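Note that one protein chain of the assembly has been removed; the remaining protein chains are unaltered in position.
And then subunit A:
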């Protein structure tokens, strides 16, 4: 007869010396684990609760400006720095780690309307309502660390004066050109004191401009006539235009999918478009209760942050119809500009109350060095929470966010109004000949027309 019995020698299954790690053996057979789904559910519930316990997104406020902050720029080469410009012409370079001003750039008379940094991080361009464009030398990062206590001032590289006040500026990616928005869209070169090219379509002022990260010659602008226009620098005339029902305050291109951009609109929504097909929005992001002032994408291309006139900052998923996170503070007033940090972990908001605020992008994230075991555990908890987040108990905890009372009430009011409108539309449809009333999806409804 042939016989074999399980026999385990202790040496194989225990460690040799006390310096060694304990041995771990795995068997993934599902029959060894009973009631897996219930255990996962309990873990998801605990993970949701722990998430809420550790959700402390606010890191600090940067004080210094004396008037409301209208624009910010991030240096693509240096993570720790951010530039901000305010309504009294004060431009500052901040160090995010110590939350202090490193350098000031005095000289702009009147409000600073736009700030941008060239792709190599050496030149800062600012434009304002005093009809000037100023170019500054960005101080070297290492030197800046040493002198972070004293307020350094820098002298401008160049000052170009032009015909009318400017509303926004953006720099080309990997190029030498930058574009300003004002009465028309001007394309400038660093070395020329006059714009190299001018685009004009329509009679209204252009209020924001953004270059495409993937295609350096394409830019998107938004104007006061409620339109979004796409220009190509290689052609002498503008490419495409879409007119919406309300004005777009700001545009941001998705860095991972450069054919898509998201527009922050005055009617409290953000609309994501595919630049090749502008007749329908790809996604509508709703949740703000007042005009959305600024928008910026995360470098992963999966999230974007918006700042709105209703004193909140919201973080959305790039395909999500509703916001994932909402940040607010009693002291933060109207938010005019937001930026996502270049490593995707922080969000900076500049608001009416002269402060820049630094927030965590993921509210319950552990900052600092995370051990690999901790990281794995956190990823697991995140995954198990996402698997069960539609079940009522877990959903209630995951969705819960405290909102200030005015915003809560405004949101309820908006909801009632939209519901009422929808009900009336349904009744109109029910009482008329079938097919005579056609409901348009919201992705199309807000667009009036597309123009070539």
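What we mean here is this: a residue touches a chain if its C-beta (ideal position, glycine included) is under 8 Å from a C-beta of that chain, and two chains touch if they have at least 3 such contacts; residues count from 1.
Basically, contacts and distances are computed from a predicted model.
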*Would you kindly match the missing chain to its UniProt protein name, picking from "Anaphase-promoting complex subunit 4 WD40 domain-containing protein", "Probable U3 small nucleolar RNA-associated protein 7", "tryptophan--tRNA ligase" or "Ribophorin II C-terminal domain-containing protein"?*
"Probable U3 small nucleolar RNA-associated protein 7"
*Using the definition of touch stated at the top, determine which of A:27, A:191 or A:436 touches the missing chain.*
A:27
*Quick one: which of A:97, A:235 or A:319 touches the chain that's been left out?*
A:319
*Among A:2, A:66, A:330 or A:373, choose the residue that contacts the chain missing from this document, as touch is defined above.*
A:2
*Using the touch rule from the top, list residues of subunit A that touch the missing partner.*
1-10, 12-14, 22-35, 37-43, 46, 319, 387-388, 391
